[in-house]
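Heads up, one of the protein chains got dropped from this complex, but the rest are sitting where they should.
For reference, chains read A, B and C in written order, and residue numbers begin at 1 within each chain.
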Amino acid sequence: MKRIRDAINGVDLRRFRFWLQLFFFVLLVYGGYLAVNLGQYLPTFSCGFNDAGRGGICYLLPLQHQLAMSWRTLFGWAGLMVVQGFLFFALWFFVLNKGWCGYVCPLGTIQDWITSLRTRLGIRYSRYTEGQFRRLTLIKYLLLALMILIPLGIGGALLPHDMGTPFCDICPGRMIIPMFTGDFSQLTIDFSTKTTTVMTALGLLVTGLFLGGAFFKKRFFCFFCPMSALHYLLSKPALLRLKKDGAKCTRCGDCYRVCDMEIREIADEVKDPRIMQDDCIMCLKCVATCPEPGALKATFAGITLFESTEQGFIKRMNQGHNDEQHPH
Amino acid sequence: MSYFAGIDIGSTAIKAAVVDEDGKLVGTRIAPTGSSFHKNAMETFEALLAQHGIVREAVKFITATGYGRKLFKEADDSISEITANAIGACEAGRAFGGVRTIINIGGQDSKAIQIDANGNVSNFAMNDKCAAGTGRFLDVAARNLEIDLEQLGDYHFGGSGAPLTINSTCAVFAESEIIGLLAKGHGKEEIVAGIHYSIARRTVRLAKRVGIEDRVYFDGGPALNKGLVAALQDELGRELVIPEQPQTTTAYGAAVLARSQYLDE
Amino acid sequence: MNSTPTDAAAPAYNRSRQAREAETLLDRIEDDFPDNPQAMRYFYDLFRNVYCHGEPVRHQGTLVGTTCIHAPEELIYAFGATPVRLCNGSYHYDQIGADFMPAKSCPLVKATLGSLHAKAAVPNTQSLELIVNPTTCDQKTKASAMMEAMGYKVHDLELPPAKESEEARLYWQRSVRSFALRLRELTGRKLTRNNLKAAMARTARAQAAFRTLHQLRKSAPALFLGKDAFLVTNAYFFDDIDRWTEAVEQLNAELRSRQTEGFQAAQKRAPRILFTGSPPIFPNLKLPLLIEEAGGVVVADETCSANRMLYDMTAVDEWLLNDMVDGLADRYLKPCTCPIFTRNDDRQRRLLQLAADFNVDGVVYQAFAGCQVYEMEYRSIADVLAAQGIPMLYVETDYSPDDMGQLSTRIEAFLESLKTRKRNKQ
Partner (left out) sequence: MKLTYSLLAAFILCATQPALAATPLWWSETMPHPDPGGATRHSHGGPVEIRRGVYYKNLWLRSGDGPANSSHVTSFDGAMPTLVSVTGEVQEIQGGNLHGTYGVNFAMPDEGFYNLYLVAESVSDGTRQVDAAKSEVLKHSCREGHDHVKGLMAPRHLDTIPLELVRERMDAESFHTTLGFGDTVTFQVLHFGRPVAGAEVTLHTARGWRNTVRTDDTGHASFMMIRDYYPPWHEFERRYRQDYLVTAAYSVDGNGESAGVPYQSTRYLASLNGSYYPSPRDYRSYAYGLLLGVFALTVTAVSVYFYRRRRQRRFHEVRFDEKN
C-alpha cells in the first residue's frame, strides 16, 4: 500500500497530465467519430460547434439557448428543463471539481500545448503584476453575468435575437476547436446583421488575442473564463478537493512559482485548509512542486489521491541532474 | 535512622543541609567558599554532621548543587541550583501557604523561578553574565561606602531624603557613580537606598520575565538585608515571603531531592 | 592591503591559538561522547585538517566568499566558481574583529571580519577573489565597506527587508540577476542553461542528502547527536560539495542501519531539544555541546548554519535560464526565516512545526549578544511557544568561554525541568 502511495506521489505529473489531457482531448474533440456522446451538460469546453467530432457539448451552449427562451416559457414549464440541465451539469462538475479545467478542457489543453511550444523556443513567460491580477480576475464574473443576462434579455425581447449565444460568439473555443476536425467555417465574420458582425468580429479578435496571449502567458484564457467562475460558485461540495495544511507550509512560494494561474494564496494562505481559489484549474502542479510532506494534497471524497512529498519533489525537480557526472 | 544531605557550593558561601527519613530538616550550616572550596565543602559537611551527631554512614545520599557541584566528587548526584532552589522553596514555602514565584539573589547571579504546586520549575530567568543586581553588587557598594554588608539594611531606613537614583547597571560603573555621589556630598543613607532600589528594579524586571504569581519567596544571602527587602516589596507592590535562613533554601532543596531520589531507587 | 596574506611559509597552525581552540573543541566532540557514528570520522578529520593543519579550502575555479546564506551558490557553481561561506565561529577572530566593530556587536560578524583580517586564517581561503555580502542585518551590511578596506573585492547583494510584497520579490530577483552579471564579469564565463542546471542538480543532491539526515533525526530515541549534525552542516561552509554529499549519504546509510538495529545515541528519557536563534558555527558549538553534555539531545534546529541553509529547495517550472534564476532567487528569499525581515510569523510557524514533527520537549533560543534581531524576536517567539505549552530557554551569549558555568547551570536546570515535565506527562 505504501509502495503504491509512494509511486503515486512520486509521479511525473507533467507526463501524467500530458497523456491524460491528450486522452480527454481526443475523447471530446474526436469522440463523435467513435460514437462517444457525453451529452450536452459537460462542465468543460467541449465545443458544440465542432459538429462532427464532439464527444459531448459544453454546457454553456445549451444554457444560453435555454435562457434565451421567451420569458413565458422560461418561467413556465421550461424552467424545469433549465433546472434539470443545471443539475446534470452540477453532477458532472462535482466529480472532478475544477479538475475539468486542468485535465479535461480541450481549450486548456491547447493552451498548454502552446505553452510547451514557447518553452521549446526558449521564450520566457509573462506574469501579471498583483495589481493587474486583482483587476483582471473579476472579468470572468462579468462575462458570466453577461452570459446569463443577455440571453434573458433576448427572452424578454429586450435584445436582438441574433445575440442568442453571446459567450459562444466571442469564445475562442468556437473558432479553434472545430479546426481540429477540419471545420474552418467559424473563422468568418458574419455580416448578416449589425449584431452578428460585431459579435463575430469580436470573436475573431479574441481568438487572435487568445493565440498571442496563450503564447506568452500560461493559461491565458482561463483567467477570463466564465465557466471557471460558474465552477467556483459550485465548488464547495465537489468531491475532488485541494487541501492545504498551513502548519506544514514554509511559504517558500514554490507552488506560487509554478502556478499557471498565479494564485498567491496557494503559497501565502496558511489558515484556511480549503485552498482552492476561483482561478484555480486544479492542475495539481502546486502539489507536485511542494517539498513539504503533506502540506498540499488532492483528495477525492475524503481519500487522499495525491499529496506533496519530499521524495516526489526531489524526483520531479531532478531535471538538471547530469547522470554522467553522478551515476547515483 | 537514615539521613540525606544537600550541599550547595556557591560563589561566596557553602551551604549544607541534612534532612531525615521523613524529610524533616535536621540542620544547616553555612561557611565561606574561600579558594579551595572542595576542602571547605567537606569540612562544612562534616561539621554539620558532627553538630547533630550523625555518623557519615547514616547519610545515604548526597546531592550537590551550586557552581561547584561537578567538582564535589563525594556527592551521589548533582543538580542545578535552580531546580534545588525551587524544591527547597516549595517545601519551605508550605509553612507560608505555598509559593509559586521565587526570587533568588546569590553571590554572582540573580534568578527568578516560577514553580508549580509540586515544586517543578515551569519557567525561570537568570541575569546574563553581568554582576549587576547580584550580591556582588552589594559587596562592591558596601566596600565603597566603607560600611559592613550587614549594616546596609540599617542605612537604608536611616536616611531623611529620597533615595538617589543609581543609573549604572554595571557593577563596575556603579562603583564610580557611587564615588561621584559621595564626592557631591550625598549621604550614605540615600546612596544605599538608591542601590537597593536599583537592584530591586532589575530583579523585578527579571521576575516579570517569568511571570509573577501568588506569593513571592525571596531567598539567598541578600534576603537578610531588610533594606533590599523593603525596596523589592516596594517595586513589586506585594509582600515577600522570606524564610528564616534564606541562604540555605537551595541546600535544603538538594537534601529533599537526595531523599526522594534515594527512596525512588 | 595589509591583510591579504601572501606569506608562503606554512605557519605553525597546530600551535596557533585558533588551532588550539579548534583542537580542544574537536577533542571534546570526539572523546566526551561514546558511540559517534563511524561516518563522522570524515568530518572530524576534515575539521582537523582545515582548522588545525591549515589545509587550504578545496575549490575549482574562482573562490567566491559568501557571508550569508542568501548568496545563491548555484549561480556561483554555474560560473565554474566555488563558494565558501566565511561566517566564522572563532573567539580568537572575534577578538581580532573587535577592532572593526563597536563593542556590543555580533560576535559572528566580528569573527568574520577578524578572520578576513588575520594572516593565515583558518579555514584557509587565501585565494578569495570576491566576497558576496548580502545586505541582511545592519552589521553585515556595514561590514561591506570594512572588507573592501581590507583589500577584498566585495559585491553587495541587495536583499529587501521584507519578503511578502511583490516589490520585494522583484527587487530581489533583480539583485540576483545583477549578481549573475557580476559573476560573469569576474569569471569571464557565460551563464548557460546546462551549466546552471548541473549546478542546481549538485546543490539539490546535497540538499536531498541533508533532508534525509534531517528526517532521520525524527527518530526517537535519537540516532545521533546534534553536535555531530552541526559539524556536518558546518562542513558545508567550505567542503567540496560533492565530497560532502557523499559523506552525508554515507552517514545516512549508517544511521539507517542504526535505526533498524534500534540503536540509541541518547537516553530514552533525554529531553529532545529544538535549537533556534543565532547560528552555532564551529568552533563555537558551546551551547549545543553544553546541552548534550547535560544529557539533552538536539534533534532539530532552526538556524542559518544548518537547517535554514540547506532545507528549502528550489522549484523550477520551465527549465529556462530566466525561470531558473528567478526560482533560485525565490528559494533564497521566500522561505527564509531570518529575523531581519519585517515579520516573523513564518519563523514562528516553522518552529511550531519542527517542535511537533520532531517530538520536541523544549526549545533553546540562542541570541548572540549584539545580534539585535534575534534579541528582538525573543518575546514573540516565547509567546507563541508558551501558547502551545512548549518550554523555551532563552540564552544570550557570545563566543567567549567565560559564561560556561552560568550557562551550564541554566541548561541543566532547563533540562531538569523538561525531564520532570516528561515524567509528569507519563
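Keep in mind that, in the parts below, a residue touches a chain if its C-beta (ideal position, glycine included) is under 8 Å from a C-beta of that chain, and two chains touch if they have at least 3 such contacts.
Here the structure is a predicted model, which is why all the values come from computation and not from measurement.
Hidden chain, full complex: it touches shown chains A. The chain omitted from view is touched by exactly one of A:9, A:165, A:207 or A:235, namely A:207. For the chain missing from the display, the contacting residue among A:11, A:81, A:149 or A:239 is A:81, taking the whole complex into account.
The residue from A:180, A:216 or A:300 that touches the chain not shown here is A:216. Within the entire complex, the positions of subunit A that touch the omitted partner chain are 37, 39-40, 62, 65, 70, 73, 77, 81, 126, 161-162, 175, 184-185, 187-194, 196, 200-201, 204-209, 211-213, 215-216.
What we mean here is this: only the chains that are shown with their structure count from here on.
Interchain contacts link the chains end to end along an open line, per the touch definition above.
Work out the mean CA point of subunit A and of subunit C, and you get 44 Å between them. Centre to centre, using the average C-alpha position, subunit B and subunit C are separated by 39 Å. Centroid to centroid, with C-alpha atoms defining each point, subunit A and subunit B lie 72 Å apart. Contact residues on subunit C toward subunit B in their complex (touch as defined above): 369, 391, 396-397, 402-403, 405-406, 409-410, 412-414, 416-417, 420-421, 424. Interface residues of subunit C facing subunit A in the complex, by the touch rule stated above, are 164, 166, 196-202, 204-205, 208, 211, 215, 242, 249, 311-320, 322-323, 326-327, 330-331, 334-335, 346, 349-350, 352-353, 356.
Subunit A contributes residues 119, 122, 124-125, 129-130, 246-255, 257-258, 267-268, 270, 285, 289, 291, 310, 313-314, 317-322, 325-326, 328 to its touches with subunit C in the complex.
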